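Just one protein chain is left out here, and the rest sit where they should.
Let's turn to chain A:
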Amino acid sequence: MVGVKMAAAAAASIRERQTVALKRMLNFNVPHVKNSTGEPVWKVLIYDRFGQDIISPLLSVKELRDMGITLHLLLHSDRDPIPDVPAVYFVMPSEENIDRMCQDLRNQLYESYYLNFISAISRSKLEDIANAALAASAVAQVAKVFDQYLNFITLEDDMFVLCNQNKELVSYRAINRPDITDTEMETVMDTIVDSLFCFFVTLGAVPIIRCSRGTAAEMVAVKLDKKLRENLRDARNSLFTGDTLGAGQFSFQRPLLVLVDRNIDLATPLHHTWTYQALVHDVLDFHLNRVNLEESSGVENSPAGARPKRKNKKSYDLTPVDKFWQKHKGSPFPEVAESVQQELESYRAQEDEVKRLKSIMGLEGEDEGAISMLSDNTAKLTSAVSSLPELLEKKRLIDLHTNVATAVLEHIKARKLDVYFEYEEKIMSKTTLDKSLLDIISDPDAGTPEDKMRLFLIYYISAQQAPSEADLEQYKKALTDAGCNLNPLQYIKQWKAFAKMASAPASYGNTTTKSMGLLSRVMNTGSQFVMEGVKNLVLKQQNLPVTRILDNLMEMKSNPETDDYRYFDPKMLRGNDSSVPRNKNPFQEAIVFVVGGGNYIEYQNLVDYIKGKQGKHILYGCSELFNATQFIKQVKCVFHLLLLTYPKLL
């Protein structure tokens, strides 16, 4: 029985696991059972912004309702007392949160309190609450106190980010700031490690950790190893005993955690992309699985388009329930546009069917004979009526994707993103360009200054030999003329120089060419409908640097790039500092975690990579999820700080 349960649990994705954990928490920390005739139980949910970010991608408001949540309120908002209801709290154990909870206890806001902390609460803070509860003589009302270890945000079945609220704290900028003090760095690392620790508690597995030397990733690895080790040693309170040991017996395999530093590959986050999800993230406001659109009603082909243009904000949730999204988020954009069209046609056919039925029923025409017809068509009518909600849901999804895809397409057309994508692919694969880089940069119609900067940076990063000073000056002038801020270029220059000096760079230039060897097949036959004027580019699968590192480590391949990666096994009694792995078998499960920020391009690349491998799983995580714009902003900022610290750099 236990075995079956654990086997099932091992197969569950991190998304399911976190959802189950949340549901159990909402059910007063008792496993949630679905029951058709159970008595209704109700409660209110109080969360802080962290809790909100964790819950919102996983549970919809309707699902919360089904769990008996009547109200969900932010901790730091005006809340009215509801004296006859139990309250479930889901908050970070921060100073101000604790204060507010104590205040709630004093004010006797609710009938009883189920306190859940996103990550472990310290003893002294627990005593603060105890003190407040005593003072308010509300000790008995505090029904349950739990450490939930859920301090990470799951966005997909196989993707997570650390946090959203204080992401500046663990951003690329924060890690690469030249003026960072040791204590500040400690805080950054502790925050990352705490979240990663929560992640592994929820995953229920102790990983084997690999990381590159001399990077921020190594610091994370050392700290995480220490934290896991301490928890395992304390057998009585260990979070990995019991159930998880059972899991180990059944899978025999521990997952591999590959900690990667953002600085090993700066080109990918700048790359213009061509897959649906990554494009949405690149050009639209896409945040925690919700996309915010600003659309003018004139865009649609409906009669409403006749009205004067008016901007209205709309937000859509792109959830795993959305079949279309699930199927196409990794598809190249032209394919997506085509599929939207197909879906629309099949929907129209269904709609016509319903309409036809309506006219048969005589509901539109004459009344005579309607009654006799009615009896012949009751069965049809019933099926039509019962299929209506499904049809409506389908329509909603089609509308959603039509709007999103249209918005993306507008950006592609306006900024000539297809040209950029094609060019960058060519640069990376060292194919000869049919138009010089300077031409694009100085073409006023092609893209924003930022697009130009991204293109040039990729060229600069992946060039084996830096362009001559004279050439560089020419490029710089063109970029400045195009309205670019040159700070990012300066930073990349410094970074490249540093990377050459650092230990592993010998193979960098070489591998970059290989890794970036994304061959693009250009099909100049433009699609017939919406895609006119946009090239129909099809991706060819090539592994990005991160994927290549993972491949080496997971398959135990020897490669100069990854051979000196450090090896940690928190289960081994004594920490060994060698980079020689004890385990020579290939791994079945791996987690890639990018310290310093990740993106959907890498995620998609990993997903595509693992598709070809039977029975293997990959999870992708990052300290922060950014698109090129946000990344460039951070790079600018780091360079600015760098200048302040070392003024003679320029």
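The rule is simple: a residue touches a chain if its C-beta (ideal position, glycine included) is under 8 Å from a C-beta of that chain, and two chains touch if they have at least 3 such contacts; residues count from 1.
The working rule: contacts and distances are computed from a predicted model.
A chain of the complex is left out here; the name its UniProt entry carries, from "Gem-associated protein 6", "Cornichon family AMPA receptor auxiliary protein 4", "Syntaxin-18" or "Snurportin-1", is "Syntaxin-18".
Checked against the full complex, the one of A:Glu111, A:Asp317 or A:Glu353 touching the unshown chain is A:Glu111. Touch with the chain omitted from the figure is made, among A:Ala21, A:Ile55 or A:Leu75, by A:Ala21. Of the listed positions A:Leu150, A:Leu270, A:Ile591 or A:Leu619, the one in contact with the omitted chain in the full complex is A:Leu150. By the touch criterion stated above, the residues of chain A touching the omitted chain are 17, 21, 24-25, 27-31, 33, 35-42, 44, 65, 68, 70-71, 73, 79-80, 82-85, 108, 111-112, 116, 120-121, 123, 126-127, 129-131, 133-150, 201-202, 204, 237, 239-240, 242-244, 375, 378-379, 381-382, 385-386.
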